[in-house]
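Shown here: the complex without one of its protein chains, the others still in place.
Presenting chain A:
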Amino acid sequence: MRAAGPMQAKKRYLMLMLLSSGACFVLLLCFGGDPAARQGRVNRRAVRGSPRGGRPRDRAQPWPRFSDPLQRFAPAAPAGDRLETEEEEERSRRRHAQPDGDASAGARCSMDSCFDFSACARSRSGFKVYVYPRHKGEKISESYQNVLSAIEGSRFYTADPAEACLFVLSLDTLDRDQLSPQYVHNLKTKVQSQPLWNGGRNHLVFNLYSGTWPDYAEDLGFDAGRAMVAKASVGTEKFRPNFDVSIPLFSREHPRTGGERGSLRCNTIPPFRKYTLVFKGKRYLTGIGSDTRNALYHIHNAEDMVLLTTCKHGKDWQRHKDERCDWDNAEYDRYDYKEMLHNSTFCLVPRGRRLGSFRFLEALQAACIPVVLSNGWELPFSEIMDWNMAAVIGDERLLLQIPSIVRTIRPEKILALRQQTQFLWEAYFSSVEKIVLTTLEIVRDRVLRHASRSSLMWNRLPGGLFALPQYSTYLGDFPFYYAQLGTRPERRFTAVIHVVTPLVSQSQPILKLLAAVSRSQYCAQILILWNCNRPLPPKHRWPPTAVPVTVLEGHGKVMSSRFLPYDTIATDAVLSLDEDTVLSTTEVDFAFTVWLSFPERIVGYPARSHYWDANKERWGYTSKWTNDYSMVLTGAALYHKYYHYLYTHYLPASLKSMVDQLVNCEDILMNFLVSAVTRLPPIKVTQKKQYKETMMGQTSRASRWADPDHFAQRQTCMNKFAGWFGSMPLVHSQMRLDPVLFKDQVSILRKKYRDIERP
């Protein structure tokens, strides 16, 4: 303690100083007064003395409280503005429709003035897209080829221009940079000569690059007129909101379908990576877009902020080089772009010559939160995407503030931003197909505005491409938004029993099944889907049940009809059953309580697995007993009604007809679909008897399970499906959910689901 002596003395002096200086200050205050306050006092007096002294002052009073009776800003007419004269009345009706034939009309287009909605009423779905036939000898870049085939593969495609509502040129408009080898000449005349062009009305033009050195004006080289332009690097001034679409710049190597997954594998805490902010790219010494990149060195600190530029690009860089170039170039070579990308929390995405850059998508995929510095850039899909959830939007003018801004972002916000980059990347950007489909869906939402997605559907999992507003515009009708709405799924289900054999005896399994399911406390109704070629049995042949039973004739008696979104299904949950399924009421009850916790997944009993067969280089299917699974059979499974809709309307006809022809694989396809949406495995719950395995061989009928081709077909299906989805969506799980006291050594009377473990 003695050692602290001098310290104490020091502190004492310090305190003395503090005190005395404090006293001085107080004195100063009293006698000198705060100059500003004084002035304020004087000013106030001055105002009182001469009310007309309208001399501008630097400090003003807060807004005063006036005692006068003030007039209203508008007369209290019943409506804001009465129509008094005929003339005004005329003006109140569609005054804003612009006159046709006006050459400059395109510049200020909006959906109301430049789009012909009546064209969309011609088809039932209300939104069909036509692609012009491709002419031989017309060179089309690979990227544009991908764009066109994505449209042709989509459910919006029509080959009939008469029912189309949107038209897409087969002329390659992606690269409109005159210096580019991809540049298509004479596009102007070619476009004008298109038979259905009609001034561009109802056309959608895709473009990645426009304008060229030195001004990079956003010039397409032809008049798009009333056509909507889906364009990358678009500036806000030229952008026609709610008419054009801003798309991301993607490279020639961008995959057509599927696409790579985001690179985030885990949510580390603390979320900070090795670097805070990185950039590595060209520096333009002069000309458009050079300002920001020229100034980046100000915030470079070679530690957590690594901003590297190189002057070495172009033919004559030596000619323009400045005094920093050599040092910059040396520093530039010390770091690896990929390494920095994956090890930084934030990635700077400054404008280049154009407003957008590849860097934006690269950062997004690498879970490196983009810090956008590109004033006037209309961000990709800005119409529907809330970029504040996934990126930091900076201002080029405030470059020097960027370090402090990114440093003040809290860890939990970083976690959220980072996860959102991954969601957006995988939902909308990872393939050309997704970018194109998103563009089409945005236009569709404008056309059918009363049945369009809310912002929540776009910006929350699973994203707008999987949440179809045609199904419902109410968020609670989907399996994805219960948590956001603070609601829960309904505690009832509809059983849909798929029947293919005629009803001949009273001991058929279906009758037992009917009885067992109808006894479930959660069962609201039973739907029997009669896919048998014999006529419907008379009503009395069905046993009496506590819940209503509806018998439906299957549509075309095909497999896919079991997944049609029947209006009769009045509940959120569907229990899909094969006629030969053996289930007890307890098993159904338990599975349903599990589903309530996982409404977005398939919850079922018998499970199957997939694996990668390295020898044959294809996916394999196995029904063996394994320690994990990735599918549950839909012959006995619970899932949300919405998946019926998705199966029917989202999947392409090619896959569905394959299922119908094979009379097989419908369950695999459903599992692919649900896992593609949720990116999660299904859930297997416990079951008393071994289903199917025991059934096989027992039934005398020609069960499809007994067919030796059956298995081979399923293998083929898997590979076909994986091809369409662009990747393998299935995910493995190693667990099964059992009742809490399952097989525990406790009196069976204590157990709620005791029937499940009775032999």
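Keep this in mind: a contact is a pair of C-beta atoms (placed from the backbone, for glycine too) under 8 Å apart; a residue touches a chain by one contact, two chains touch by 3 or more; residues count from 1.
Heads up, the rule we're going with is that contacts and distances are computed from a predicted model.
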| item | value |
| --- | --- |
| Hidden chain of the complex, named as in its UniProt record, picked from "Very-long-chain (3R)-3-hydroxyacyl-CoA dehydratase 2", "ribose-phosphate diphosphokinase", "Exostosin-2" or "Eukaryotic translation initiation factor 2 subunit 2" | "Exostosin-2" |
| Residue touching the undisplayed chain, where the options are A:T189, A:T286 or A:T408 | A:T408 |
| Residue touching the undisplayed chain, where the options are A:D160, A:D333, A:D613 or A:D744 | A:D744 |
| Candidate in contact with the missing chain, chosen from A:E237, A:E323 or A:E617 | A:E237 |
| Hidden partner chain, touching residue among A:S113, A:Q178, A:S290 or A:N343 | A:S113 |
